[in-house]
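Only one protein chain is missing from this complex, and each of the others stays in its spot.
Labels for the chains are A and B, by order of writing; each one numbers its residues from 1.
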Amino acid sequence: MTPNSLTIAEIAAAIGARAAGKTDLRVLRAAEPHTAGPEDLALAMDPKYAGGLEQGQARAAVIWDGADHRTLGLEAAIYISRPRLAMAGIARAFDPGPEIAPGIHPMSVIDPSAEIGEGAAIGPFVTIGAGVKIGPGARIASHVSIAEYAVIGADALLLQGVRICHRVTIGDRFIAHPGVVIGADGFSFVTPEKSGVEQIRDSLGERKDFREQTWTRIASLGGVEIGDDVEIGANSCVDRGSVRATRIGAGSKLDNMVHVGHNVQVGRDCLLCGQVGIAGSSTIGDRTVLGGQCGVSDNISVGADVIAGGASKIFTNVPAGRVILGSPAVKMETQIEINKSLRRLPRFMAKMEALHKSLTAKAPEGPEQA
Amino acid sequence: MTPNSLTIAEIAAAIGARAAGKTDLRVLRAAEPHTAGPEDLALAMDPKYAGGLEQGQARAAVIWDGADHRTLGLEAAIYISRPRLAMAGIARAFDPGPEIAPGIHPMSVIDPSAEIGEGAAIGPFVTIGAGVKIGPGARIASHVSIAEYAVIGADALLLQGVRICHRVTIGDRFIAHPGVVIGADGFSFVTPEKSGVEQIRDSLGERKDFREQTWTRIASLGGVEIGDDVEIGANSCVDRGSVRATRIGAGSKLDNMVHVGHNVQVGRDCLLCGQVGIAGSSTIGDRTVLGGQCGVSDNISVGADVIAGGASKIFTNVPAGRVILGSPAVKMETQIEINKSLRRLPRFMAKMEALHKSLTAKAPEGPEQA
Partner (left out) sequence: MTPNSLTIAEIAAAIGARAAGKTDLRVLRAAEPHTAGPEDLALAMDPKYAGGLEQGQARAAVIWDGADHRTLGLEAAIYISRPRLAMAGIARAFDPGPEIAPGIHPMSVIDPSAEIGEGAAIGPFVTIGAGVKIGPGARIASHVSIAEYAVIGADALLLQGVRICHRVTIGDRFIAHPGVVIGADGFSFVTPEKSGVEQIRDSLGERKDFREQTWTRIASLGGVEIGDDVEIGANSCVDRGSVRATRIGAGSKLDNMVHVGHNVQVGRDCLLCGQVGIAGSSTIGDRTVLGGQCGVSDNISVGADVIAGGASKIFTNVPAGRVILGSPAVKMETQIEINKSLRRLPRFMAKMEALHKSLTAKAPEGPEQA
């Protein structure tokens, strides 16, 4: 396979940046400065990469504002100021993306009542159920299943083995990575008598008695509603709601193996990093960021603009704008103080016990102890 | 699609509750009180929903014992006392469930030696291996694989892309959500020489030397045995045993992305919430509930009727009936005390350090320091 080449001028135009030097030079791919060959575009967006450029063989690079490509030994350059934003444009320009052949593969099973928009590319072993509606420009890789009455907007990209369950509704430009499951039933059970979990909720930890109990399932009648511009990572799961829908707001991004329980409401433009879990009926405000392996208890409200450090476990409501950390999660600065204290706690306790001993040993048994 | 309508009398009969008013009124679906329309059955099982009923347009509702549907402006009502239990019945009545066409889809690959019970519905792109036995009433959605010599009881519901590996045995009424994997090999390796992990187990943390080590795999000869009435959430995994089988007791329910390692024995009627992980060879007693993201070390015994709060990490045996929390998990009341102490620890330490300083500064250097 021969990747397409791009000129320096084309890439600069695509990312809205200034090009200089031999801007009709063609490059095949992006590369790190020290490994870049003569056909690569070196990514040297910070002065710390100057050495790497010398080491590598790039003739062209993306470099930081204020640099001079000639003194860096380059024939051509693109000057940028915000490296990660530039990277987004460069990656978009070079990304070949997954190949999904246009048209509908003959080894797929598509219900005649399904409506599939123009320009769809549907791979082999795909199933699309009755009443499904998919907008124009869909790219659906192999082994995807879309169950009855699901609705998906324009320009969807569903990678291999994605599962869209029945009656799920999804906006435009949806991206789902392999193994994503949207709309499985929620985890909702009830015992005919009060269960142990209900007992301790009522009594703060004391349990009276144990008896046989079995779990009766509560089927999930609600759906899942996902806004525009949502992306969901590999093997993540978003469960359907009990009565109302589980919702993921527009612009939110979920990483791999994220679990979103039934009835959860995730706001707009959130980031939920790898292996985050949100238990049933909790709410996450707009623009909130949960670091990897964070957990949110059920029926909790996490406000907008919250940032939770990795592995934070959130048991109580969190006000908007708060930065939190730890298990149980508290303000990040509080947790950092607690962590510092913990590291010296064993020595501190030994020292204070010694003080206590010396003081109580010194004091004669007086009337105040009586 | 037009959902089936049900009369108030039919729903009340289905859940064994009392109906009143115009009980032949038909409703199409359940809804929250404030959004319910005239064709919906409002779920207003608690006095706090009275306002919602006023706001919405429901003509019929499920209401709490002691209410009067006429004063709530309803034409018909079902009176209930235990809301979540009533909800289970109502949800069952309305749940359309996933649609899987009766019969065996021609684009499936079923070994002629497989025995499939009466009334099976098997979707497209399903594979069923040699010697497999599946009881009557099975509903098997698209993309499921059932490998050689697996045995599954009556009325199974296997959703899209479920993987049942070879020689797995499962009881009646099994429900597996999309992406479940039952019977992958356990994570079991050995080094020809003692490994670092074995060293620290023997010596409590001190390591003598480091050497090259590679891992030899120990294939899993045991199977997986799952009882009746078990339900497993999307993308969860239950590994096969080393020699004996990994077991999940009857009536137990697993949420999404739960990991059950090789040789684990889970009792009856347990709840394992989202992203729980149980390492190899551990035992979980009957009716035990592990909150979301709990972890259980390998070779641990967790007793019956234990309740572990979310994100508890269990490193040691837990006696039956205990309510635990934290990492490492301790009694819940102990952990709550610890958490309170931790929040004021930095200030406390500063205060006590000041006391210590003032006392030791005040004291003249006497013979006791010598």
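Methods note: a residue touches a chain if its C-beta (ideal position, glycine included) is under 8 Å from a C-beta of that chain, and two chains touch if they have at least 3 such contacts.
Since the model is a prediction, treat every value here as computed from it, not as a measurement.
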| item | value |
| --- | --- |
| Which residue of B:153, B:261, B:291 or B:310 touches the chain not shown here | B:261 |
| Per the touch definition above, residue among B:147, B:248 or B:273 touching the missing chain | B:147 |
| Subunit A residues touching the omitted chain (full complex) | 1, 29-32, 35, 43, 82, 84-85, 87-88, 91-92, 94-99, 105, 107, 123-125, 141-143, 159-161, 175, 177-179, 229, 231, 233-235, 251, 253, 255-257, 269, 271, 273-275, 287, 289, 292-293, 304-305, 307, 310-311, 320-321, 323, 326-327, 331-333, 336, 339, 342-343, 345-346, 349, 352-353, 356, 359-360, 368 |
| For subunit B, residues in touch with the removed chain | 107, 109, 125, 127, 129-131, 143, 145, 147-149, 161, 163, 165-166, 179, 181, 184-185, 187, 189-190, 192, 196-197, 200, 204-205, 207, 210, 212-221, 235, 237, 239, 242-244, 257, 259, 261, 275, 277, 279, 293, 295, 297, 313, 315, 327-328, 330, 334, 337-338, 340-342, 344-345, 348, 351-352, 355, 359 |
